[in-house]
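Here's the structure we're looking at; comments come further down.
Omission of a single protein chain aside, the complex is shown with its protein chains in their original locations.
Letters A, B and C mark the chains as written, and numbering starts fresh at 1 in each.
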Amino acid sequence: MLDPVRIQAEDFSQNEEVEALKASSRRMGGIATFIGCARDFSEGREVSQIGFEAYGSMALAEMNKLRSEAIEKFGLLDARIVHRVTTVQAGDNIVFIAAGAAHRAAAFDACRWMIDELKQRVPIWKKEITPQGDAWVTPHP
Amino acid sequence: MLDPVRIQAEDFSQNEEVEALKASSRRMGGIATFIGCARDFSEGREVSQIGFEAYGSMALAEMNKLRSEAIEKFGLLDARIVHRVTTVQAGDNIVFIAAGAAHRAAAFDACRWMIDELKQRVPIWKKEITPQGDAWVTPHP
Amino acid sequence: MIKVLFFGPVADRVQTHEMQMDFSPGMTLHNVIAHLGIQHPGAFSIVSLIAVNQNQVHDKQMALQDNDEIAFMAKFSGG
Partner (left out) sequence: MIKVLFFGPVADRVQTHEMQMDFSPGMTLHNVIAHLGIQHPGAFSIVSLIAVNQNQVHDKQMALQDNDEIAFMAKFSGG
């Protein structure tokens, strides 16, 4: 069984992730997932590829902490976080978050909280590769 | 390609649904999905199976309306709604909702809105089959 | 002919999913409800939505047309 928190180059399968999530409990009534994927343009510039770099050991530790906190805070039955670190093309998957709970409200709240927190807390950086050159993305304040 | 709004007996594949959703636009940065599945107990009673019945033509029309309204209201790039109508076992999938947008806030808001509205507006009924007998589910007021 | 449909808990109580009623000019939704409600009070006590031709109807004085499809439905519980 794949670990519930992973950083990997290869793509993930939603079917596999949701299957693994559901395996943890038969009391799960609602599963909310978020998939972040590469857009073909950003702030008006055409983007042909997006490259990622991570401080791997710290990123994985933060993602594990994030998952445990979400389970605790929202009373989840299980949660998963997978982030790709590689170079992706437009349309490719980047990040997958899943939250499973008895009822849907907790699943939605937790899923959204995890992706919001991930962006704040997990040491990963993205670089947009455009026909005009490369640029590291500066998050909005 | 599978229709974006469907009522069917067979299970769905999240991979296929998300693939189809993404095919509609390369500007999609965030996809929120919801999967409703059968819990093995409800309000303290053990549930061995859940049966569904639908007013098929009206349900499909309402689900199509729901999808169009969500796309319009939240500025989505695409959305999908699939509901199974059959008898399912604990752990089985029941409903799938997906919302794809340029950014994640709209995707989350729309996905949640669609499942909330579906429960209010789509003529489908569920019956819990328990060792103590069957009972149609009465939604909370 | 008017086609009358029942689903889920309502169908259980009427003990059928479908019946036909003769159409007569001037017939209203109210006439149908009055007629069936007397025969199946238990079923109609849980009817909370009525649709004519797949559209929810609030006005029971609505005039029916020949070949209309009426559905009597309890609260939805899908999802």
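Worth a mention:
Everything that follows uses one rule, which is that a contact is a pair of C-beta atoms (placed from the backbone, for glycine too) under 8 Å apart; a residue touches a chain by one contact, two chains touch by 3 or more.
Every value quoted in this text rests on a predicted model; they were computed, and no experiment measured them.
Counting contacts over the entire complex, the absent chain touches A.
Of the candidate positions A:Ala20, A:Ala54 or A:Ile129, contact with the unshown chain belongs to A:Ala54.
Residue-level contact of chain A with the missing chain is found at 36, 52-55, 57-59, 61, 83, 94-95, 115, 118-127, 136-139.
Note that in this section only the chains that are shown with their structure count from here on.
Central chain by Cα centroid: B, whose mean Cα position is closest to the mean of all protein Cα atoms. For the pair chain A and chain B, the distance between C-alpha centroids works out to 22 Å.
Taking each chain's centre as the average of its CA atoms, chain A and chain C sit 48 Å apart.
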